[in-house]
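Left out: one protein chain. Kept in place: all the others.
Each chain gets a letter, A, B and C, in the order it is written, and its residues are counted from 1.
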Amino acid sequence: MNESIGFVGLGNMGEPMASNLLKAGHALRVYNRTPARAASLMAQGAKLVPRLSEVADPGGIVITMLSDDQALEGAVADDNGLLQRLGPGGIHLSMSTVSPATARNLAERHRRYGVTYLAAPVFGRPQAAVARKLWICVSGPRAAKDRVQPILSALGQAVFDFGEDPGAANVVKLSGNFLIASAIEAMAEAMTFAEKNGIDRARLIDMLAQTMFACPIYQNYGKAIVQEDYKPARFRLSLGLKDIDLVLQTAAASKTPMPLASMLHDRFISAMAKGREELDWAAFALGAWEDAGLHRHPHHTEKGK
Amino acid sequence: MNESIGFVGLGNMGEPMASNLLKAGHALRVYNRTPARAASLMAQGAKLVPRLSEVADPGGIVITMLSDDQALEGAVADDNGLLQRLGPGGIHLSMSTVSPATARNLAERHRRYGVTYLAAPVFGRPQAAVARKLWICVSGPRAAKDRVQPILSALGQAVFDFGEDPGAANVVKLSGNFLIASAIEAMAEAMTFAEKNGIDRARLIDMLAQTMFACPIYQNYGKAIVQEDYKPARFRLSLGLKDIDLVLQTAAASKTPMPLASMLHDRFISAMAKGREELDWAAFALGAWEDAGLHRHPHHTEKGK
Amino acid sequence: MNESIGFVGLGNMGEPMASNLLKAGHALRVYNRTPARAASLMAQGAKLVPRLSEVADPGGIVITMLSDDQALEGAVADDNGLLQRLGPGGIHLSMSTVSPATARNLAERHRRYGVTYLAAPVFGRPQAAVARKLWICVSGPRAAKDRVQPILSALGQAVFDFGEDPGAANVVKLSGNFLIASAIEAMAEAMTFAEKNGIDRARLIDMLAQTMFACPIYQNYGKAIVQEDYKPARFRLSLGLKDIDLVLQTAAASKTPMPLASMLHDRFISAMAKGREELDWAAFALGAWEDAGLHRHPHHTEKGK
Partner (left out) sequence: MNESIGFVGLGNMGEPMASNLLKAGHALRVYNRTPARAASLMAQGAKLVPRLSEVADPGGIVITMLSDDQALEGAVADDNGLLQRLGPGGIHLSMSTVSPATARNLAERHRRYGVTYLAAPVFGRPQAAVARKLWICVSGPRAAKDRVQPILSALGQAVFDFGEDPGAANVVKLSGNFLIASAIEAMAEAMTFAEKNGIDRARLIDMLAQTMFACPIYQNYGKAIVQEDYKPARFRLSLGLKDIDLVLQTAAASKTPMPLASMLHDRFISAMAKGREELDWAAFALGAWEDAGLHRHPHHTEKGK
């Protein structure tokens, strides 16, 4: 029989994930700061609860999909009562991208309530969430991982287990986002270089993305950069900066110099300074063109709606 | 009927390419500065000529696969007599990675002899050359491209046409090599970051290279970096530096700042300073570990044989 | 008549500063977490108090010289009672290097107790503190600045007023430390470059520091780098990293990309990874030599005593 699940955080990613859980036959209690976001899920059978703690059943499973460390820490703060209600035998399946240090601290706090913290951040954009095509990295205690297996299967196309350390899955998630941003920077410089030397940017990426770089990141982001398709954002630039800064903080704490991550940080800060926080995070690529004296499209400085 | 072809430059790449032309039924005259490299090809039916110019038949096709701009310029210098002998109707199919500026200058010089210069640099490592899996970028006059089509088909798995500008194919080739080196740097930083945070580097790349980065560059170089498999070199580090410097020179001439290419240049220079010029070019990745205070294997400073 | 002053923080800098206040005729109550550091000051007439709050007289002046934001925030936390005791009319002359944001937050908190927060970070190394040669940047309410004028004159050779914003003086202090670290990096690269090209590093800096760069930073740090004089630390490398990171945080919050500061961050992180946190902060210069394949002196990885 399918487990009854609590779900917190119905943003671009959380909403289609919750919908897939309903489709897979799970009963769902949902909570969102802006309750209106739950309308479609309620039509599919989800129960909207008015207070955060009420998503939890004692010993049950609660999933959170929130925007950053503070939001996650807020959700499990004592005054919300979530961990108290979840209690012994409960599992908090934490799917947000947060710092490994936050994950480890939270795992420790959860243990005091008998709750197991499982880290399970995902790779994939909103359309991948809709299509159950997410890639999920998971880490934490084995028994809990076994119990959530059917849930993860309902959400993604593959699950990768990185052991017992509750911080591990987020290290991998941050590594992946760093690799994506690095690829965007590399493509942006290469396209600028090509254009300045008489090559059409679309032709360049078309060739590379069907040969040596025939993989989703170069194909999807390559196309977005070629078309300057940054609005609406699949993943907001301000959140991209947050992730790169999580990389840099985690790197600093572990004494790891990452000059390429530092360069990306500066690109993001420049994009923020130019008013692009609401565009898709790939829009930091515009910096390569501007530094080369090529002018961006005027709409790129407007803020999104 | 298959054309008779002259082939100059029997290195790691040139030798298997020449062999594939023989297999495809072309008669081949070959020349190499070190004639001993031709032994296996002669056993397959190639004719070794003692002087460079003798690879050419009037109005025929000569292929060059040389290590750098100087070697290529030397091969077509007047005192070698190659262009004179090739003469009107002849095609020089230049497959080396050289600067777009050199390609354009040579195209101009070739016209004085009635010879067509075709740029056709390739992507792929020696084993790809053996397996006829090269990707070939070509640019230059259309008629010549049509005539060499069967030859290119005998060498690679796909041909990409970048128009008439003889420099264009090399712009694409340089863009591609820049993207590869960028991916190596990104993987090196990500693996160092992961290791410092308790994640096995092989596990990290394994996950990424079968999902978002499921493409040859991340799979092949990812594996090489994980295993520190830098000897023998598929592509020597000193040649990798040459290519990055061609990128930077071409970028400077076209007023394109490329901060990531500059960072790669510094990584390569550091690797040269540490005695790694004979290792595979991916060995510049070791810099990320060393800057993080992690010690490389002692054999990495030895020179290759 | 001279004011009676409370002084908190008797480290490398604080101890000689407190001594100069005694010499200038001020009565001094001092507090330090490690009371033994107060021995010499007590011999000069200072009164050591056992609890932090007791350094304060109602409406008086308290000076703090602490290592970082947390230490400063801790000192004025409610449970210490310092602000309560200092109360209306009191001045907290805060001379530590902290973030502008912390200064502004603290100024706000101080106002609730009727206490004026004055930011007055200093430039100069311990020997400059001894010699009353510090340069002092000050910002905050005018009346308070007037009142502390004689105190600042007893501590430094010049005072620079940056207006009323309590964060302003720290912006300047961070800017200055960033410029110093930038000069160290530039000298390190230049000396490595010169050595690799046959020039003695001492000769190079000697010339430059008596001509275009005839100023304290190039003369003093130039000499230290030439002699690899990094132990004992005048200013610990881990504190230098803290300051560069305050620059980067403040820069990020104000949407200012600072690529050179990012590069310095990476140099510091690398030095930390190599075990140099207890050396003088200029020791990050060793990175330039090591990246160039030149070997550092073995003692540079030892930790200081």
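Everything that follows uses one rule, which is that contacts are C-beta pairs under 8 Å (C-beta built on N, C-alpha and C of every residue); 3 or more make two chains touch, one makes a residue touch a chain.
Note that the structure is a prediction, hence the values are computed from the model and not measured.
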- Candidates C:41, C:86, C:151 or C:168 - the one touching the absent chain: C:168
- Item | Chain not shown: contacting residue from C:137, C:226 or C:244 | C:137
- Item | Absent-chain contact - pick from C:43, C:143 or C:212 | C:212
- Note on the structure: Among the options C:38, C:247, C:273 or C:286, the absent chain makes contact with C:247
- Item | Residue ranges of subunit C at the interface with the undisplayed chain | 100, 123, 135, 137, 158, 160, 162, 165, 167-168, 171-172, 174-176, 178-180, 182-183, 185-187, 189-190, 192-194, 196-199, 203-204, 207-208, 211-218, 247, 250-251, 254-261, 263, 288, 291-293
- Item | Contact set of subunit B toward the excluded chain (per top definition) | 245, 251-252, 255-259, 262-263, 265-267, 269-270, 272-273
- Task: Can you list, in ascending order, the subunit A residues touching the missing chain?
- Result: 259, 266, 270, 273-275, 287, 290-294
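Definition applied: only the chains that are shown with their structure count from here on.
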- What chain is most central when centres are computed from CA atoms? A
- Task: Indicate the whole-number Å distance between the mean C-alpha point of subunit B and the mean C-alpha point of subunit C.
- Result: 53
- Which residue numbers or ranges of subunit B touch two or more of the other chains? 259, 291-293
